[in-house]
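This report concerns only the one structure given below.
Missing here: one protein chain of the complex. Every other protein chain is in place.
To keep things simple, chains are lettered A, B and C as they appear, and every chain counts its residues starting from 1.
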Amino acid sequence: MTPKMLLLPILLPAVLAVVLLLLPRALRLVRDALAIAGAAVLLYYGFVFFSVKDLRFNVPWLGMGIDFDLRLYHFSSFILLALAGFLILITIYTTAKMKGAPREREFMAYVFLTAAFANGAVLANNFVPLVFFWEGLLITLYGMITIGGRPTSGRTAVKALLISGFCDFSMILGIGLLWSVAGTATMSEISVEPTGLAAAAFILMMIGAAGKAGAMPFHTWIPDAGVDAPVTFMAFLPAAFEKLLGIYLLARIALDFFKIRPGSGLSILLMIVGAVTIVLAVLMALVQKDLKRLLSYHAISQVGYMILGIGTAIPIGIAGGLFHMINHAMYKSGLFLSAGSVEHRTGTTELKKLGGLRRDMPLTAFGFTVCALAISGVWPLNGFVSKEMIFHGALESGYTVFAIAAWIGAIFTFASFLKAGHSIFFGERTREVPEVRESPPAMVIPILVLAGLCILFGVYNKLPLTLFIQPILAGHVEAGETVDFTGHALAVFNPVALISIGCLILAFLLHRYGFLKSGRKAYLASEPMHNLPILHQAYDLAERRVFDPYEQGVKVLQGLSVVLYKGIDRPIDFVFEKVVTFTGEKFTGILRKAHNGHYANYLAWCLAGLIIVAGVISLLAK
Amino acid sequence: MTNTWYLYVFFAAALVCAGLLGLLGKRNLIKLFIAIEVIGKGISLLLLGTGFAKANILTAQALVITYIVIEVSLVATALALIINIYRHTKSLDIRNLAKLKG
Amino acid sequence: MILQTALLIGLVIFSVLALLLKDLLRSAISLALASLLLGIIFFRMNAPYAGVFEISVVAGLITVLFVLTIALTGKGEAIHESRLVNWVFPLVFVAFLVIDALVMKSLLGKVPALASGAESGSFGEVLWKARTIDLVGQIAVILAGVFAVLALFRKRDKND
Partner (left out) sequence: MIILFVVLPLIVAGILPLVGKVSRRVLPDLLANATLLGLLVYAAVAGRALIAGGPVLQQLSWLGEAVNLRLALDGFSLFMLLAIALVGLAASLFSIDYMEHYGAKANYYALYLVMIAGMNGLVLATDLFSVYVFLEVAAIASYALVAYGLSHDGLEAAFKYLMLSVVGSAFIVAAIAVVFGMTGSLDFAAAAAGLQELNAGPVLAIASAFFLLGFGLKAALVPFHAWLPDAHPSAPAPISAVLSGLLIKVSGVYAMTRIFLNIFGLTPALSTVLMGLGAISMVIAAFLALGQKDMKRMLAYSSISQVGYVVLGIGIGTPLGIAGGLFHLFNHALAKGLLFLTSGSVQQATGTRNLDEMGGLAKRMPVTAATNLVGALSIAGVPPLNGFWSKLLIIVALVQAGHPVFAVIAVLTSVLTLWYYLLMQRKAFFGKLNEKWAAVKEAPFWMTVATVLLALLCVGIGILFSTTVSTWIQPAADVLADGIHAVTGSWGF
């Protein structure tokens, strides 16, 4: 194992990407075999690297402290292994799902290129290579969204690129500040107190990392992409890779680069971002009627848990956040892949048109159910464990309000997945969907693998916790203190776990009630009133308040989520789409009018410029 | 010494100013180019005057000759452009040359 | 000194006339006269070669080019020069002259300068030895001008 081996996870996928792109269309089988073999090699080396754990590859590069510096240690090898695992599942799935789709070759190439950049970003131990790999992900992001091939795909791709680009650029600024504060660009040597300029650097870098992970308010492209981009892309980037990378960097920022203390202002800031993201995104998820859009909003909401966990700056919270990261990547990827499987056979993901598929597609239904239960945090699946840890962390931080926010999130997560699962796989068959078969094995296997992992990581949570998560924190606790969170894991009889289980029961009742109320139509279970005009709603509220306080609660919540959707989510979208565009155009218009083509005008500018420049120079020279 | 220099620089500045004002106000293409020529005279006067006042007249003279050669090339090019523009627009009005804008 | 000043004033007057006169031919001739005066000024500044160049090339060749252009463009039909400009610009010019007269002297007085020794050698030596690079530049400029004129007056094979 020489340090040079560290180049393999970067170069192999990059080379494979080029090869896959160049292989002729006719050699599809060869291409698929090559892709799977490549991913398998990466996975093998993922295990090898994980067992090695300590490697450093460092060659001088640009001078001025900018080295091409790769470092393998516990945390990066863990992420590397996880990335390789997802890569192979997605590759297998893609071979079936994208078969015959337009620009299929390109998609596969992008997948591997993404893997190359992501591996590089994880291994980088110097800010400049980090930024290089990080920014490289923008290209593949743009490319993969356009492959969606819908009329709005191009627009969504541009939107995604601009928002991510903004986050990345603010991260570059943050890195520049941190660099000048710390005096080195080598990541493993940086550890500064977050005060003054360093605090600004922290916030800027946090925007970069959280933006990559998809936290609010940098999330609006994800639901659009959910509809416009291929569903495989959603399972691959927003659900798995970007979460892993974003949270990895966030954890590095909060753990290594800056000394964030529990209860400090920056810790609370992170927790606020997390809590707000959890609650707002889940309320928006509740009213979605398209499975892919619903999943997209959950992908945002779950990020909130991770940020909340890391933001507590308490070992158990951080461990919970990181564990949630890996868990979320598994079940959300699984959910998107199941959605893809359903779409593959039925051609739609609209909840209204689907129903009763559990008999036709039992394996997909099983995978979906397990993943949905896991994301909702049902005992004994992995989501339960990591959420418990985050709840503990939030409570220990002393700000109970954040724990409450997390519980609220849990209620609505479960409610909306009851709705989704109920309408798609259970209940009556609908007329829109003809008789269908189960998806091909290449699509089902990845789903089942992910579902199996969800169960394994839940029931036998000692394995991931001791193997992956706890060593990350080993260097960050007081000397002599042992890190062991397995004790909390599946214990049911403590107040925290009981409250969580209570939340789940509440969610179930909520769903049941909505389901009955809306005439046994599962897809309407969560939104009996939400289409009515506001006046009607107010009227109804006034009338039923006396008889039915429960209904009123539901309605208030429904109204709230609609209002939030229209009042916060859309305005943010509006800011990105309209306000920026509009002011830009106005300003441009004025400037363009000034260029009226008349020579004397132009000459006058030059002379005025001369006078101003001369004045400024002589003033400054004195 | 400053007095001699002052004399030439004063008049050179006057010529440049007159030329710039002409460029700003005139509309006939040929008139505009005459204004450029006036600026050119001011500049060559400045060059030679500076050399004269600072006892570098021989170098200055060489520079002015080069400057004049450049001026000739420039005049030829500019007048060729003006004739071509006249063929296209049948007019010498600079206000007709405002098609490119925005 | 007085003669020199008178010549300079004449130079400025003819140049301004070249800008103000309505008839293009007259302005071209006025410009030629200004060049002539400038040539004489150069003579009196111990720069005979520059003077000769100014008179033969600028007053001669360039004036011919101007007259040729004016003839080719049919003297240009009357273009309305802006009335406002006709009134305002002379005022601005006079104002500039006043400022120029007041400020320039003190400004130039502030300019520090290295004391330079007397130049040695003849003009020919300076031009050919000290400024040889300019001669290469002159050749290049003449080439550029010739090719430019050729390109602009070439016959087009096709109408576009």
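Methods note: a residue touches a chain if its C-beta (ideal position, glycine included) is under 8 Å from a C-beta of that chain, and two chains touch if they have at least 3 such contacts.
Just so it is clear, the structure is predicted and the values come from calculations on it, not from any experiment.
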item	value
Neighbouring displayed chains - absent chain, whole complex	A, B, C
Absent-chain contact - pick from A:S51, A:T195, A:N494 or A:T588	A:T588
Touch list for chain B against the chain that is not drawn	5, 16, 20, 23, 29, 32-33, 36, 39-40, 42-43, 46-47, 50-51, 53-56, 59-60, 63, 66-67, 70, 73-74, 77-78, 80-82, 84-85, 88-89, 97, 99-100, 102
Contacts of chain C with the absent chain, listed as residue ranges	107, 110-114, 116, 128-134, 136-141, 143-145, 147-152, 154-158, 160
Touch list for chain A against the chain that is not drawn	61-64, 68, 128, 131-133, 135-136, 138-139, 146, 154, 158, 161-162, 165-166, 169-170, 172-173, 176-177, 179-180, 584-585, 587-589, 591-592, 595, 597, 599, 601-603, 605-606, 608-610, 613-614, 616-618, 620-622
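Simple rule for what comes next: only the chains that are shown with their structure count from here on.
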item	value
Chain contact graph, described as a line, ring, star, complete graph or other shape	line
Comparison of A-B and B-C by number of C-beta pairs in contact, larger one	B-C
Separation of mean Cα positions, chain C and chain A [Å, integer]	70
Where chain A and chain B are represented by their mean Cα positions, the distance between them in whole Å	65
Chain B, residues touching no fewer than two other chains	24-25
Numbers and ranges of chain A residues touching at least 2 other chains	none
Chain B partner contacts - residues on chain C that touch it in the complex	4-5, 8-9, 11-12, 15-16, 18-19, 24, 27-28, 31, 34-35, 38, 41-42, 45-47, 49-50, 53-54, 57-58, 61-62, 65-66, 68-70, 72-73, 76-77, 79-82, 85-86, 89, 92-93, 96-97, 100-101, 104-105, 108-109, 113, 116, 118-119, 121-123, 126-127, 130-131, 134, 137-138, 141-142, 144-145, 148-149, 152-153
For the chain A and chain B complex, residues of the former touching the latter	592-593, 595-600, 603-604, 607
Chain A-facing residues of chain B, complex	20, 23-25, 32, 94-95, 97-102
